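Missing here: one protein chain of the complex. Every other protein chain is in place.
Right, subunit A next:
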């Protein structure tokens, strides 16, 4: 990009994705979900973390997709993986056995202790909104050494009390998770469209610790459904660099083109191996 850094325009999604990517250390073994987490992980892999080991729950280990998958099991993930294994082994031999450094989660709702709801809004047996459900999240939240959450903040999504807990964060806070002997440390950062929340070391309550350029902390407080605490030493996050934006936009453009390519199937079967 030819523009000077100060003039670069970027979207909230781009700021969130770049912020998430910057959290990922080279060499980490990362359990990836689709959407923004997948974009962040692959952006990090193209920039500062070429040795990031990406595991998708479909069974693809050490995958290096050139375009982002729409689903958790696109062929691109299998073609560029070090190994493709049956799904039960992902959850037993890799996740439950403690081989995952970092899990990436989103949800419909989060509470002040990082517990997540991706199951229902309203009563379970008579829901107002039926959400997709648990998937891999409960075990990722339990077993990954640390968890990153990425969610847009609003009073409906950042709630003082969850109607349904799908995945455990710090439970009731004040060390309850650690006392219950959970193998993983729980959510270490929640990346929002205002900035980053991190757990307070004593209470486990999520606190606004980092803020994006040009964002008023009061706006973040107003968007949160519980009385959000703001850290005394609020860190100002750097805007995306020209390099980060160029890589992310190229990745998204390659993805858009790939997903729009029409599929054609040759129905005339022959008797030779087609692969």
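The criterion applied here is as follows: a residue touches a chain if its C-beta (ideal position, glycine included) is under 8 Å from a C-beta of that chain, and two chains touch if they have at least 3 such contacts; residues count from 1.
Here is the rule we use: contacts and distances are computed from a predicted model.
Missing from the rendering is one chain, named in UniProt as "CoA-transferase" (options: "Carbohydrate ABC transporter membrane protein 1 (CUT1 family)", "(Fe-S)-binding protein", "Succinate dehydrogenase, cytochrome b556 subunit" or "CoA-transferase").
Among the residues A:139, A:205 or A:244, only A:139 touches the chain that is left out of the figure. Contact with the chain not shown here comes from a single listed residue; of A:29, A:78, A:221 or A:234, that residue is A:78. Residue in contact with the omitted chain (choice from A:10, A:182 or A:226): A:182.
Against the chain not displayed here, subunit A makes contact via residues 34-35, 57-60, 69-75, 77-79, 84, 86-88, 91-92, 95-96, 119, 124-125, 127-139, 142-143, 164-168, 171, 180, 182-183, 258-275.
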